[in-house]
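Quick one: the structure is below, and I'll ask about it shortly.
Note that one protein chain of the assembly has been removed; the remaining protein chains are unaltered in position.
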Amino acid sequence: MNPNLKRLRRSMMFLNCQKPGLIKDPYVYAPDSILLDLEDAVAEREKDAARYSLYHALQEIDYRGVERVVRINGLDSDLWEEDIRCAVAGGCDAIRIPKTETAEDVRRVEAAVEAAEKDYGRELGSTLIMAALESAKGVMNAYSICTSSERMFGIALSGGDYTKDLQTTISGTGVELMGARQNMIIAARAAGVQCFDTVYTNLNDMEGFRRDVQTIKTMGFDGKSIINPRQIPIVHEIFTPTQKEIVFAEKVVHEIDTKKAQGIGVFTVDGKMIDIAFYDGAKRTLALAKASGVYKGDI
Amino acid sequence: MKNAVGREIPEEILKLTGKEPFQGNNYKQGVPFRRMGPIIRPNMDNQHSKLVGSIREALEKCHAHNGMTVSFHHHFREGDLIVNMVMKEIHDMGLKNITVAATSLGKAHDPLVPMIEDGTITRIEASGVRGKIGEAISAGKLKGLAIMRSHGGRVRSLVTGETKVDIAFIGAPTSDDYGNLRGIGGKTNCGVLSYSHVDGDCAEYVVAITDCLVPFPNFPAHISMTKVDYVCVVDAIGIPEKIATGAAKPTTDQRKLMMAEYCTQVVVNTPYFKDGFSYQTGVGGASIASTISLTKIMQERGIKMGFGVGGLTKPMCDLLDMGLVRVLMDTQAFDLDAVSNVINPAHHRITAGAYANPFNKGAFVNRLDYVILASLEVDVHFNCNVVVGSDGVITGAQGGHPDTAQGAKCTIVICPLLQGRIPAICTDVTTVTTPGESVDIVVTDYGVAVNPNRPDLLEALKKADCVPLKTIEELRDIAYSIVGEPEPVEFEDRIVGIIEARDGTIMDVVRQVKPIPEH
Partner (left out) sequence: MEIKKAAVAGTLESSDCMVTVEPGDGTVELDLESAVIRQYGKQIRKVIHETLERLDVTDAKVTVVDKGALDCTIKARVECAVYRSNDIKKGLPWGGVIR
C-alpha cells in the first residue's frame, strides 16, 4: 500500500499553474497539500502554457514535503490525457479528477496514470488519485467512486458546481450542502478513504469561514480545500487537538495497553467508560497532534 | 582603508571629505565639540515687514549666490511642491554649483535631474533619494558628492557646522506674517515640522513658505518667528492627497501576516516586553500588522507601553486612544489619522534632534526597547542596506534606520527572504547603511535569525519555542538555493556618494554603476 494514502491533509490549497508567482514558494504557508490547477483557474488559451510551468515546477522546485496534487482538466475535454502525462512525468504526488460522476471515470484516469508511470519510468502505483464530486450524480455514486481504485485516497466536494446542479446557490449557511456532505463523509468512511470539503470563497468573512471549518470538522471531514493562504492557519487551528484532548488520548492509549495485558476489557479514564473501541480514535488524535506540532510525546 | 564594517574607504575620499572611516557605534561617545551658531540679522524696527512677494524676492533678499547651500524638509513627502518651486527660481536666476541639503528627496523631485545635468546642482545631502535623482547620481551625473545621512546624522552635521546652510526653506501649512509656523491647519496639513527645527536653528537665512497665511500670532508655534527672516505666500506648497492618505488598510497578504506574527512573537518573548516598554515601528504592511497583533497581546496581559516614537500611523495612535501607551513622540505623520491625532495632549511633537541626534546629550532613540525596521538587504554580518538597490542604483533613504537601530535594545528587521528574484539575505550587502552591531534579529518569511552577539535573545526565543529559528547563513543559503547566487554588480571606479554613519564617519561609499552589458 502506498504509505501516502493516509497522510495528513487538513488544508489543500488551490494554485493556478499559469501564475509563476503563486507556484514558486507556497510551502512557506505550510499547507498540507497544494492543488496545482490546470483546470478552471487556467484560461482556455493558456492551457498549454500552464503545463510547461507545472512540469518544471514539479521537477525543480523543492516543495519541502508539501503534497503536490495536480487538478487535471475534465474527462469531457481533450486536455486531460496530456495533463496526466505532464503531471506524472514531472513527478506529482497525486491527480485530482474534476467532475467525477462514476467509478468508470476513475478507472479511465487510473489507466492513463499507469500508462504514464510506465512511459516516464516512475514507480508503478506511486501516483495517487482523488476525485472531486461536483454533481448530484457524483454524490449519489460516492461509495462506488471511493472504492474504484487502489490509488484512491479521498473524495472532495466541489460546492459551486454541485449547487448549480441542485438548482440552488451557495447561501453561506451550509444548508444546501448538508446532504452532499453527509453522504460523502459516510461513503468515504465506509470505503476507508479521506473526505474533503469544498472551498469557502468569501475572503472578507473570516468568521464565516471559521464556522464552516468547525462544522465540517465536527461532521468528520479530514480537511478542506482552500483558495487563499490566509485560510490555512484557521483550518490548522481548528483541526489541531486541544491540550485536554491530547492528555485524554494519551491516557486512553496508555490504559488500554496496560489493561489489555492484565486481561481487563472495560475500565474508566477520568470518569469515562473506556474500552478497546476508543483505541483507534485516541491514536488518531495523537497522530494529528503530532503532525500539528503540539504533541512531542512518543505514543 | 577598511572601516569597522569591513568596507574599503579610499584615501582620496577621506582626504576630500576630511572624514574618518567608521570605527564602531560609540566611537564619539563623550567626545566634546563646539556647537556652531549661524549668523543672524536682527529685527527691532517695528516698521520692518517679513513678507516677500515671491520666491525670487526671497532669494534676492537672502543674497542667493553661486555655490550656496539651500535646505528643505520632506514633511510633504511625495506631495511636496516647495523644492521644485525654489530650485526652478534658482535655476532661472542662472545660479550654479548649488548644494541641496534636504531631509529627503523623492520621486516628486524628478524635475531636479536637468538641473543636476546642467550644473545648477552639484552636491546633494539627504537622507536618501528615490526616483530619477537616484538614477542620475548613480549614473555619475552629479558633479560633486551625494552625502546620505540618517535623520539624526543630519542634525549632527548642521549643529557641528559641517553642513552650513545659507538659506533654509521651510514649507509651513500655516504661518502668520511674522513667521510663526505650524505643521497643522491650512490646506496641506502635515501634523508636525520636526525635521525643520534644526534648519531654523542653524541656517543663515530662514524663509517660510506657506499657502495659508493666518492672523498673528499663529500659536503655539512649532517653529518660532524668532528664527524666521522672511515669509512668502504662494498658491500651493503641497498636494494634500500625496502628503498623507487615509490609514492603509491592514494587510491581507498572508506572507506579511506571517512575518508580523513572528515579529510579535519575538517582541513578547524577549525580556524587554514588560509594563512601560518603548517601541517604534514603520509603515510597511508587516510592521503595521505586527503593531495590531501586539495590541491584542498587550490587552490580554495587561501590559502598557511607556512611549512610542517615530513616524506614526493609525495603529500607534489607536494605542494611545485605548490607553495602552502613555505618550507618543511624533516626528512625522504617515497617515491622516496620525495627523489628526496630534490634538491628543499625550501626542507630543518632537524635533528630529530630540529624536535621533547622536551629538545631543541624549536622544529618544537611546531609550528605545524595540524598533521594528525594514531593509532592502541584510547580509550574514547583519549589516543592512536601505539606500542602494541590489542593482547598485541609489533608490532609498536611511531615514531613522541607523539611529533607531543603534538606540534600541532590541532591533528587529523584517524583510521577505526574496524580493522577486533578488535575495534580501545575502553574503554582503551592496552598500552598508546600518552596521550589523546595531541589528539584533532578522525576521523573514522563511524563519528568524538572531545576531550571534545577542546570545541572551537567542536563548529567550529558543526557550519560548515561538518562531522558526535559523542562522543568518541558513537563510542566505535557502535564498541562493531558490534564485541562484547573484553575480556581483559591476561598478566604475568613480565614487558618486558616501553613506555617512550617524557620527559623521564614513560607513560606505557608493560608486557609479556601469552601463548594462549587452551580452
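By written order: A and B. Residues from 1 in each chain.
We adopt the following convention: a contact is a pair of C-beta atoms (placed from the backbone, for glycine too) under 8 Å apart; a residue touches a chain by one contact, two chains touch by 3 or more.
Not measured: the values here are computed from a predicted model.
Among A:Y29, A:Y55, A:F153 or A:F278, only A:Y55 touches the chain left out of the display.
Contact with the undisplayed chain is limited, among A:D40, A:E82 or A:E245, to A:E82. The omitted chain makes contact with subunit B at the following residues, 390-392, 420-422, 482-484, 486-487, 489-490, 513, 516-517, 519. Listed by residue number, the positions of subunit A touching the unshown chain are 19-21, 24, 47-49, 51-53, 55-57, 59-61, 82, 85-86, 89-90, 120-121.
Operating definition for what follows: only the chains that are shown with their structure count from here on.
For this pair, subunit A with subunit B, the centres built from the Cα atoms lie 49 Å apart. By the touch criterion stated above, subunit A contacts subunit B in their complex at residues 24-25, 28-29, 62, 203, 228-230, 232. Note for the complex: subunit B touches subunit A at residues 252, 254-255, 257-258, 418, 445-446, 481-482.
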